[in-house]
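Below is one structure, written out as structure tokens, with a few remarks after it.
Here the complex is missing one protein chain, while the rest keep their positions.
Order of writing sets the chain letters: A, B, C and D. Residues in each chain are counted from 1.
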Amino acid sequence: MASPPVSQPEGMLPPRSEVGVTGWLHANLFSNWFNSVLTLVSAALLVTGLWFGLKWIFLAADWTVISELGGRFLLGRYNTEAACEGQNCFWRPQAALIMVSVLLGAAWGLRGNRVARAVAWLVAGVSAAFAFLPYNLATMGLDVRILLLLNLPAVPLGWALAKYTPLGTGTRVTILGVAIFFITLILLRGLPGLPFLQPVSVVYWGGLSLNLILAVGGITLSLPIGIALALGRRSNLPVVKVLCVFFIEVFRGVPLITLLFMSQTLVPLAFPEDMPQNSLFRAAVVITLFSSAYMAENIRGGLQALHPGQAEAARALGLPGWQTTMLISLPQAIRNVIPAIVGQFIGLFKDTSLVYIIGMLDVVAIGRSFIQSNPEYLPSARELFVFLAAVFWIFTYGMSYISGKVEDYMGVGRR
Amino acid sequence: SDTSALETENANLKAENEAMKAENEAMKAQIEEGMAMLAAGTLPMGDGESRLNTVRERGKVICASRDDVPGYGGIDAAGNNVGFDIDLCRALATAVLGDPSAIEIRLINAAERGPTIQSGEVDMLVRTVTWTSSRDAGWGNYAQTMFYDGQGFMVRADSGITDALELEGATVCVTLGTTTELNLQDFSDQNGLGITVSTFEDTDAVVAAYDAGQCDSFTNDNSQLAALRTALSNPADHVILPNTISEEPLGPVVPHGDDQWFDIVKTVMAILIYGEAYGISQSDVPSAATDNTKVDRLLGISGAFGQEELGLSETVAQDVLKAVGNYGEIYDRNLGPSGINLPREGGRNALWANAPCTDCPKGGQIYAAPLR
Amino acid sequence: MDSASRLLTYQGIPVWRHVQIIQWAVQIVSGILVVALVVWFFSNMVGAIQDRDIPSGFSFLSREYQTPIGEHFIPYESSDTFLYALLVGITNTAIVAVAGVFLATALGIFIGVSRLSSNWIVSKLAMVYIEFFRNVPLLVQLFFWFYIVLELPAIRESFVVADAFYLSNRGFSMPWPKATEYSVAVIWLGLAAVAIVAGWLVYRRQARMEEQTGRSGYPLIYSFATALVIGAIAWLILSFAGGSSPFYISMPEPQGRFGNIVGGFTARAGLLVLLTGLVMYTASFIAEIVRAGIQSVGRGQTEAARALGLSPMSTLRSVTFPQAMRVIIPPLISQFLNLTKNSSLGGAVAYSDLTNIAVTMTQTAPAVSIFMLIMASYLAMSLTWSLIGNLYNRHIRFVGG
Amino acid sequence: MAVEETTTGQEIEDIIICRDVHKWYGSFHALKGVSTTVKPGEVVVILGPSGSGKSTLIRTINHLEQHQRGDIIVDGIELSGDIRNIDAIRREVGMVFQSFNLFPHLTVMQNITLAPTKVRHWSKSQAEEVANELLTRVGIPEQASKFPAELSGGQQQRVAIARALAMQPKVMLFDEPTSALDPEMIKEVLDVMRELASTGMTMLTVTHEIGFAREVADRVIMMDEGNIVEEAEPNEFFTNPRNERAQMFLSQIL
Partner (left out) sequence: MAVEETTTGQEIEDIIICRDVHKWYGSFHALKGVSTTVKPGEVVVILGPSGSGKSTLIRTINHLEQHQRGDIIVDGIELSGDIRNIDAIRREVGMVFQSFNLFPHLTVMQNITLAPTKVRHWSKSQAEEVANELLTRVGIPEQASKFPAELSGGQQQRVAIARALAMQPKVMLFDEPTSALDPEMIKEVLDVMRELASTGMTMLTVTHEIGFAREVADRVIMMDEGNIVEEAEPNEFFTNPRNERAQMFLSQIL
């Protein structure tokens, strides 16, 4: 509407009220008296809110608790002496991060679109920016800073790999992505026997990286499980259908925190006592299954919205049932419900903060644990929670923003 | 159509059927086996395996503890688990593995304590757990009281209250899933106080709520009250009432079903206590014979107190005391002057009246079975 | 075909190629697999429970609970049983859920409609609201509100309006009707119900008359008047006959040395925080649902209504909204469900919801049994929401819809 | 103003007057100064290639789109920002859409009676009486209680016509009323429109049905790129189009 007038072949310009600043103001803020009043009232609200908010943030709040915790927000207690005895294990998450940068670079090289490029540079740029945090060198060594900076060359490296080597196909980059996820897990967990990969118990995992690992793992697994459940629920085989419905309804009908409680209290009973127990793994399984149940319903919605003619056309072409599903129905169904799926991902990411129930120190719990163990910081709880809200907001809003771009790119609106 | 192809297909199918039948058979056998085991009340777990062996194979002692109470279990600025309870876990790790850092601390909340120890996932629960008979019966075995606490109240000084019996009609803040809640109810009912409770899941919230005046009083174990008072915006404005409304003996708990492990934990706790009683400090653990036979026996220099039966090394006490110090040192480090500064002298957490030490606090109840 | 392979045919088709047989085989195999897995899991669990003498069973339900419950809307004493205490938890959760659902829906519709406002600043504010509140974990938001509530004055310095409404960091108190004598109160409530039915009948009659004749029948006015008059007459008669009115208004009043509020109705801080958090959080999702619902009604529909001369209000009420509802209801119901489940975070801010109470119970009762009960309770609540959703859906269903 | 103006001269006779109507969508110039008039009882068919502005023109006439320059006067009422005038015009002008736009959640009867009861404040019984008459007139008296989805396309479009007629408009606008229909159904809808034309209703119709245009129209307007390029008697238009663009267009669709 507000686009500037382009030259008209007939030489007649659109009227002023249709374009330009006045046109915009008139159309959007002051089109009638009611709108004008609304505009003024909302503007007043906005200004007071901003005034008090900013005043608190810049004058009243004491942010030392944030700087005190610093890197622990990101990595939890991963790099403490207890976690990684006699070694500096900081390079392991760093290396994982660099691999992610390479992967994002490869995705960009593969697809070559603006969104992928923006995401890759954003992640690498933010990581590299951490290298310039104003800590002294004792707190944050030169090695750490160099590893952080390496994220920048990692992006073009990935890009070049995808562009100029046989790696550059969708399947291979996907495989690479999955591989990197597992390599990251191995890097973080360590391998017994390898001296430079000394195992680090999961109890020391924490901070935002824990939220991200749980979210990424949960997201990658809940999508296929959700798809399977959705297909099962739509299946015309009564037994399969009933099983899927039962699973979905039970997992959707119960609060996640009771499921997490149960994963810690009842589930261990079902396994032999001397079997290595891993409460984080159990929690991850529960979170994934919970998310899958929701994912299944999202996908089912997408499948239902699909025109039956699509599957018919595929069948008429002689494609067997599973290929019809994999090549025709699912791609379209998923594309239909990208917003819902991303919403589900965001929900899952937010839900990872509930692992405090099982005593894991995720980004929220690490902060709370700190102020509780160091009571002099208890009065800083407000600052802490405002900071945490901002951290989550940046990630989740980033996700929905990217999903919007991906949607545009995939041309959801084009049909 | 091609009959030979059909035939091979049929053959394949038959083979498949055969395989499936075999599988079914196997599955049936397994299920039957499972049912039988169910009936016998056994489980397919390594019954022969003792916890001591499991722990040694694993190379780590797993303790369930906490991260939110300074002095008992917290996380220091460097990110390490510290506290009285954590040190008890370290002592155990030194005893069975020879390494005080061979521990893994599972952080759990109050409500998870029972199920966690019941499932046998952890080797020891040291999370300010009050010893009660029903927990002893239902959760696991209490090894040894390592700290005597009692529940008290904190109020604002300007309220003019000097006795808990004056709390009629008060709103009292309490943490969830603890004996504290239960004791408060008993106290209120018994004295007809009609107390209203506000139950919080976590310490940060409960302290903030009390500090802001959302409740009139804050009840917890006295020692924790003392620690948390320092966190209030103005500690001097608050007093801890003299009343103690409950017995709160705190100590480690081990899972049911492994007597040897139970005994090991009890012995380690006794080593810490007798270490103090005999005046053996961390910095000065004799490794050669002294003039005290009791000390020599404790340190494994001469004689024994059952190390072999317990599967521990001769010099287990030396190792433990060198690694974490004696009871008094652990106390001072965490709860005493270098910790949250709870007085010990003259209290119940001093050693028993005629403990043989020269300059340690005496006249209290910290006592363990003699080591011999 | 030889005889052996003929055996493996059904309707003349080899079984491994027969559509129906394949389908059956898939079902049987998957069924067996799942059942085996479940049996294995539970048999292990039951075995462990027996093996380790872990308490189980439900006999504890009739024991006295003897534990304090912070917030209860039905009378509760520590001598009540576990079962009753669970019921207290369920009512606590249900009350938050129902109140939250109403408030969140109202706020969500408001925000959702604002999001579509032609006023740029209003729509942007709504967008900022939505983007903030749905992107931050509820737990963090709950603490945010918790600390905001702590900023309110202490009880002695409460904000007081007309000596009847008190707001402090302990909660919000207001006047509330209380029964003078239960029997009289119940009789009046019965009569009041009759009055409402009568009012409704009058409404229907007037509305029909209005429809038939085109003259305005003022159905709302008539029906309210009818109900009020009947109710008032019943009140007066009962007051005279019984000597006192059925209800009196209990006024909140600070009492005792702590100045705690007695009388009236008090929503304690925990409830306020939880409710605010849930409502603000859920409303951001509902707003998006409402927006999508309204946008789903084709432009052609509004255009047709406008071309017929219907006013924007009439268009919204008679054309847009009834159609949007059908898109809105299913996701809305799942938001109701989410809100109910999310209330289980109440413990963090000192609200005694069902999960909170149940978790406390595991201290003195078998965890296994408690978790079974709590799962069953939440499933029942979820089913109730679904049922309400389905009933409403059926109500608004139309052919081809 | 507009009213005074139109009470003078011969303009009183014209029920629709468009004078130099311009319409922009943002910066896109969709109507480039369209002028024409329609007399009461006249049946006008508008033809033209896709995107030529046919729909835009008839949508500006009942203010579903707002024009930015020029005057549109319907039944003596000038279209302007005055909502009272807009409402008045909409009451006098019925419109039928290509995609029917029946309200799917209301029965046929409710679809038809909605506007009369809400806008004209008729009683329900009066509105239903009129509705029944109209349903008989469009040939589906027995479908009153069905929902739109239960009807064929042709029946739906006939309901849409009845719905528009229920407001007793002075002018009816049709935007490709038959182009979403099966061949069998086109005829039944065109029959209804023929009948309507024969009763003297003023009609402005966008359609590709040449047969209908030839037979029923008093005048054919051909549009192209936002302009009226030819306006003529149907016979003359179809047999001997003067404009080159019209010739091309006709060669394609005939």
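Keep this in mind: a contact is a pair of C-beta atoms (placed from the backbone, for glycine too) under 8 Å apart; a residue touches a chain by one contact, two chains touch by 3 or more.
Note that this is a predicted model, so its numbers are computed, not measured.
Taking every chain of the complex into account, the absent chain touches A, C, D.
If you put the hidden chain back, the residue from A:Asp62, A:Glu81, A:Asp143 or A:Glu312 that touches it is A:Glu312. Considering the whole complex, the residue from D:Asp20, D:Asp182 or D:Glu215 that touches the absent chain is D:Asp182. Only one of A:Gln332, A:Ser353, A:Ser369 or A:Thr396 touches the absent chain when the whole complex is considered: A:Gln332.
Residues of chain C in contact with the chain left out of this view: 11-14, 17-20, 22. The omitted chain makes contact with chain D at the following residues, 50, 152, 179, 182-184, 187, 208, 252-253.
Residue positions on chain A in contact with the hidden chain: 307, 309-310, 312-320, 323, 327-328, 331-332, 335, 410-411, 414-415, in rising order.
Convention: only the chains that are shown with their structure count from here on.
The distance from the centre of chain B to the centre of chain D, with each centre set as the mean of the Cα atoms, comes to 84 Å.
Between the Cα centres of chain C and chain D there is a gap of 49 Å. Centres computed as Cα averages put chain A at a distance of 37 Å from chain B. Under the contact definition stated at the top, the residues of chain B that touch 2 or more other chains are 43, 111, 115, 118-120, 202, 208. Residues of chain D in contact with at least two other chains: none.
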